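Removed: one protein chain of the complex. Kept in place: all other protein chains.
Labels A and B are assigned to the chains in the order they are written; within every chain, residues are numbered from 1.
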Amino acid sequence: MATIDVRGLEREYKSGLKAVRGIDLAVAPGEVYGFLGPNGAGKTTTVRMLVTLLRPTGGSATVAGFDVSTEPAQVRKRIGVALQEAALDLLMTGRELMELQATLHGLAARSVRGRADDLIGRVGLSQAADRRVATYSGGMRRRLDLAMALVHEPEVLFLDEPTTGLDPTSRATLWDEVRRLRADGTTVFLTTQYLEEADQLADRVGIIADGLIVAEGTPAALKAEIGLPHLDVTFMECPDLGHARDLLLAFGKLRPAPDGVDVSVAVAAGAAEIAPVVRVLDEAGFTVAALELVEPSLDDVFAEKTGRHLEGAAQPAATPA
Amino acid sequence: MTRVVLALTRRSLRGSLRRPQFLAPLVIFPMLFLAVNVGGLTETTSLEGFPAVRGFLDFQLAGALTQSLLISGVTTGIASALEIEGGFFDRLVASPIPRVAIVLGRLVATGLLAGVQVLFFLGLGLLFGAEIVGGVPGVLVVLAIGVLAGIGFGAIGQAIALRARNASTVQGIFPLVLVVLFVSSAFFPRALLSAPADSIARFNPLSYLADGLRDPIISTVSLAPVLEGFAAAAGIAAVAMALSVLALRGRLREA
Partner (left out) sequence: MSRMQLAVVAALVRRALNEITRVPGAAIPGVLAPTIFVVGLTSVFGQVDRLAGFGEVDFRTFVVPVGFLQAAGFTGAATGVNLARDIERGWFDRLLLCPAPRLTVLTGVVASAGLRCLLPVAFLFAVALATGVPFPGVDGLLVALLLVMGLASTLACFAVTLALRFRTQQAAPLMQMGAFAGVLFTPAYAPEELLAGWLEAIATVNPVTHVLAGVRQGFVGEVTWGDTWPAGLALAGMAVAFGAFAARGLRRYSS
């Protein structure tokens, strides 16, 4: 049975705005599900319904086997939540917050002390545990928030845009922790507007736009739907482009070259084809100025499905040669 | 110069009108206070030493008006501070308009608003049975003193905003303002105050301001209190505007 089971879930606000317009999804036990979409697509609304902070206006959802509308207390017992704002009480220390969180979940603060220390260490806050949160950086607050969400050993973890606006170090720590949770068998529901994040962490990705899921699958499958990686080649001086095209045709189908690129060729084997391509061109006397391996990205999937690009994803993922 | 001041005035006024949470306290706080005072202390006009008045409401109107003008000064300060926080102020300073125009623009708006406040509270008094004994000349006197005082309080708020540069500090002076008002003769005749308010009230310009605003309401216009009221309002306005200009200059030097 799915750990998160959503059927026809809808949310209409009093203003008449329909933020979520009937979505279906199922997340298997131990799976990391990436929920990807631009700002305002309905990601946060969906998460708030799944964690019982907002009542659905249509459809149904169960989390860890309990209905979010009719058995919210049972759901709350089994989930950990780190919401976008990392809401913390600035006057308390990290350790005190961990203990408060334990109390709120019905555990005696004493009984979780060891686990709290362990979690604080895992997110790299051991040094800061007894300092007030007011002195923490944004990244430290997010990491503490994550540790708090885990203190009662939840079956399902919800992370709402956990790394938006974070520095690279904090982002790496959070990613590591999510990978570790997956290894431990925790089910993770992760929303993000970063393609790379979904690509790196998620077993499966659902793409939401305007309150509807427009694509779903493993990152690899979604990208495969869009097509093969390709190589963009640019030459030093004006060469015989016709000859170059003939040479490259041996590697795969030619594509229309984007601006500033001389030839673009689809390559099934990806990075493995770079060296042979360079060798062939070199032997024929061409001087390569730039060569880029362009992987199809989730953004391409998104653009394909919605005709729009994700925020901050206007540049395709590129591997400079 | 005039055109610039008028443009900035219009902008300030529009800003106030579009932010009801700024305008509401000007009216609601003094009205609530007025109601509580008048309702609870209505019999005090029979006390020995109370000046001859038709009723306690007539006496209290000037107090409510002074309070409203003071709150408006704080609001002006908050609006200026928000403008500084938001960066709009720097844009004004960077533009080729006279510095004084920046200060004056908002103050003229505060003065116009003060006129409306005077008329509102006089109207409110009439509605609930007070009488303006000084008649039309009395109303004009109250208007003149009120507008002058409103500009003065606005200038104080602005000077504080220019120094503090954040709205919460300006907001923080609000209780202090009410305390200063309290130890004046704004709400009760000076002859009937007890220690320590009685001695403080003698030196508190707000006493003379409130008495000047009150005289034309409770009697025919008499020279002494009205002149004292004008002097208090003009003094506050002059000192506060000087402070405001100095604060602006200090700010420009740092910038």
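The rule is short, and it goes like this: a residue touches a chain if its C-beta (ideal position, glycine included) is under 8 Å from a C-beta of that chain, and two chains touch if they have at least 3 such contacts.
Bear in mind the structure is a predicted one, so any value in this text is a computation, not a measurement.
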Check: Which residue from A:L88, A:L174, A:V188 or A:A244 sits in contact with the chain not drawn here?
Finding: A:L88
Check: For the chain left off this view, which of B:A81, B:L193, B:L206 or B:V226 is in contact with it?
Finding: B:L193
Check: Out of B:L47, B:L126, B:A224 or B:A238, which is the one that touches the chain we can't see?
Finding: B:L47
Margin query: One chain isn't shown here. Among A:V51, A:A244 or A:L293, which residue touches it?
Written below: A:V51
Check: Which subunit A residues would touch the chain omitted from the figure, given the whole complex?
Finding: 51-55, 73-74, 76-77, 79, 81, 83-89, 91-92, 100-101, 103-106, 108, 132
Check: At which residues does subunit B meet the chain that is not included here?
Finding: 21, 24-25, 28-29, 32, 35-44, 46-49, 175, 179, 182-183, 187-188, 192-198
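By our rule, only the chains that are shown with their structure count from here on.
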Next item on the list: Just give me the whole-number Å value for how far the CA centre of subunit A lies from that of subunit B.
Entry: 56
